[in-house]
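With one protein chain held back, the other chains of the complex are shown just where they sit.
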Amino acid sequence: MANFEGRSLHCRRGGRDVFAELSFALPPGGALLLTGPNGSGKSSLLRLMAGLLKPAGGELLWDGQAISEAPEEHAARLHYLGHLDAVKPVLSVAENLRFWADLRGSAASDRNTTLDAALERFALTELAAVPGRLLSAGQRRRLALARLVAAPADLWLLDEPSVGLDHASVERLAAAIAGHRAAGGRVVVATHTALHLTEPLRLSLDSLAPPPLPEMVW
Amino acid sequence: MANFEGRSLHCRRGGRDVFAELSFALPPGGALLLTGPNGSGKSSLLRLMAGLLKPAGGELLWDGQAISEAPEEHAARLHYLGHLDAVKPVLSVAENLRFWADLRGSAASDRNTTLDAALERFALTELAAVPGRLLSAGQRRRLALARLVAAPADLWLLDEPSVGLDHASVERLAAAIAGHRAAGGRVVVATHTALHLTEPLRLSLDSLAPPPLPEMVW
Amino acid sequence: MHRFANPARFTRLADRILPFAAVGTVVALGVGFYLALFVAPGDYQQGESVRIMYVHVPSAWMAMFIYVAIAVASAVALIWRHPLADLAAKASSPVGAGFAFLTLVTGSLWGRPMWGTWWEWDGRLTSMLILFFLYLGHMALLNAFEDSQRGYRAAAILALVGVVNIPIIKFSVDWWSTLHQPASVMRLDGPTIHPSMLWPLLIVAVGFKLYYLTVVLLRIKSELIAARLRALDLATVKAAEVQGQAVQG
Amino acid sequence: MRGLALLVARDLRLALRQSADAWLAVLFFVLTAALFPFGVGPEPNLLARIAPGIIWVVALLAVLLSLERLFLADFEDGSLEQLLLSPLPLELAVLGKVLAHWLTTGLPLIAAAPLLAVLFHMDLSGLGVLLLAMLLGTPTLSLVGAVGAALTLGARRGGVLIPLLVLPLYVPALIFGVGATDAALLGLTARPHLLLLGAVLLVMLVITPLAGAAALRQAIE
Partner (left out) sequence: MRGLALLVARDLRLALRQSADAWLAVLFFVLTAALFPFGVGPEPNLLARIAPGIIWVVALLAVLLSLERLFLADFEDGSLEQLLLSPLPLELAVLGKVLAHWLTTGLPLIAAAPLLAVLFHMDLSGLGVLLLAMLLGTPTLSLVGAVGAALTLGARRGGVLIPLLVLPLYVPALIFGVGATDAALLGLTARPHLLLLGAVLLVMLVITPLAGAAALRQAIE
């Protein structure tokens, strides 16, 4: 069965070692919960997993194949949600969502119903015609989340997805994640707050602090 | 005793009514907790209180005097922490903090100790020399919070202050708020997550939905 | 001051003035152009092309007049926060830009037979070109914001800064072109103009003023109606939202 | 291909919604050109003499000014990350963005060029060649500029850096463009200049997608 693995990953940012010798394995239907204090490297790890950042050491494997060998294939099977919401201020909520869903090439026939369902899923139906600029912080975040369900992808990489969400929306997010996992999807979540996940694998980053002195290259 | 009050406040943004007929009173040492779903107007209310936004109706009073009559005086007695952190990427943590503290004119003699204490308060001492650009999301937020204690101000207006903070930092924030209130300070907090406040006044914004039809002018 | 801010009162007043302004425009322009085209003499030097003057000169006057009107409206809007003043400024600038454009086009059509070129970098011409750009800037700024209130206030500040600068610009440009080009081609001394040419000129000028009044009143009215429609629209959305939340909650 | 069309359509829509970007580039073009008579004086002969040069330099600056925005908005709001992770090959995405940029910047400049030719008393016999040269030259400006814009993304003051990278690379387009127009004004054949312009365009059509995509990849880290 397809597995998503990281082997002795090493991450450097801005000349500093963030973590080293980090390994994990995530089977289909699994959830990996990243925790750790500020600056411990949760966001960095998610960017590594997305292929946006290259590891300074170690490797990421999908089904045994290194993702660096087929980066495009890897990109196509994941959704990454970072700190930025990729919401265009002059496009309406529906237009924003449609662009990203279309780019992912969801089947044209049931496209509209998929989009409507995605909006519904995060209680955005009422706001469909409102331009992105007028959204409140939480509304914008919900729009970013709606992308996850508007086009299918195997792996969800979520960086503090519940930031700014009200209680009802956090519930909706938990439900979306549960649905995704039930269908065999995987999810990696970095968060500081409580988020209801059933039987997550846990990866706590504070215990992984690299050796205090970075090795010298000369 | 000085009181901070709002009387039948009315807020419009982008041509839409956000809330109307909202009133509150906050005595010295008090804390006001704003809750409500996304888009209910918490951020807007905080901006009104800071004087960054003008109310479409109603008034804000400090000690019985309308703040619109002495906006500069009002600005001098408050700290506003919005969604943006006002952290300059090329300045170090210490330089970032010092600029804002100096601008507030904290007494020059004990300035360095005040700044050090503020950094200490949010566990930033280790990071003092790191440029803002290299901070993680939570570290940047902590730097913004350190401004609160680096220069004294009576009223703290905090918009989701705990976003991105790890557990230890949330505790530190709660302690800082408690200390501020013990010294007679006031605080208004908008948040979706749990934040330990003793005996807060609560203002729930969802119950304040404006009348469905705005009154017509003719 | 806010007495007139009441849209209902304004609309009633506008409805009363509009018919007179509209009929006045048609009559004045009809008579003015008739006189200009058929009654006024051709020029012994310039021939029939002199008739362009009856559009050109009143347009130039209007282009300058309207900018001042916008500045006044902007001051009223900024100082007294009078909403109709914002609308008046917004309604005026496309009209002003139109007249500036008309001045440039007629001038350049006239310049072709007179000077053999479409354009000269003469002081008067050039300052009209700059005025045209000032209008475009005002219009662009008005429409550059999602929130129309922000557009109004930004444009009002711009109009006031602009009106302080216009005399400086005009003076500097005149000085510049006389420095480089002592004898300007375009000199037709005002006072020596014959009454048979002066009258049509003045009548057309009055017609343009009435046209401006008509257009501004109409545009303010339609803005008010559009604002009312938007309010109704938003109210329905808001009501749906509130209802939706009640159902979910 | 479908992805490409989607991206171009989105960018055009963004440009049109954003209060007609297109005519702002044109206005910059006309306004800046109009400053030169104040600088060098109003004499028609002198102006006619320098007209092709001024028109080309100012067109180049107008394109330059609009370059900073080419990728910046997408970079800052996180859209670029998403684009990188989308199935559309990044090379095609770069081409799509350049195409949208040219349609909203280069094309309107060409439309405004005759106006400037009149204002500068240029002999109108050269106008046809001027327009043809611009039709071949402005896409090159967008292409070269896109590489510069991509390279400076994430640099701390990217916007100011772009001119430094890009202006020197604009020199060939400038030389052949002015050369073609000057030749036509002198009654000579403009053909060789136009062919060279076309050759530069073809080269950039190959280089830009590769270099631009590489630059974007490393900007997202």
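Going by the order they are written in, the chains are A, B, C and D; count residues from 1 in each one.
Convention: a residue touches a chain if its C-beta (ideal position, glycine included) is under 8 Å from a C-beta of that chain, and two chains touch if they have at least 3 such contacts.
The structure presented is a predicted model; accordingly, all values stated were derived computationally and were not measured.
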Note = Missing-chain contact among B:Leu33, B:Leu61, B:Ala75 or B:Ala174 belongs to B:Ala75
Note = Per the whole complex, from D:Leu27, D:Leu83, D:Leu136 or D:Met204 the residue touching the absent chain is D:Leu27
Message = Touching residues of chain D against the unshown chain: what are they?
response = 17-19, 21, 24-25, 27-28, 31-32, 35-36, 38-41, 46, 49-50, 52-54, 56-57, 60-61, 65-66, 68-69, 155-157, 159-161, 163-164, 167-168, 170-171, 174-175, 178, 182
Request  = Please give every residue of chain C in contact with the chain that is not shown.
outcome  = 78, 130, 133-134, 136-137, 140-141, 144-147, 150, 153-154, 157-158, 160-162, 164-165, 168-169, 171-173, 175-176, 179
Request  = Name every residue on chain B in touch with the hidden partner chain.
outcome  = 47, 50-53, 72, 75-76, 78, 80, 82-88, 90-91, 95, 99-100, 102-105
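We take it that only the chains that are shown with their structure count from here on.
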Message = Can you tell me which chain is nearest the middle of the complex, judged by mean CA position?
response = D
Ask   = Looking at A-C and B-C, which one has the bigger number of contacting C-beta pairs?
value = B-C
Ask   = Which integer distance in Å separates the CA centroid of chain B from that of chain C?
value = 46
Ask   = On chain B, where are the residues touching two or more other chains?
value = 14, 16, 37
Remark   = Shared-interface residues of chain D (touching two or more other chains) are none
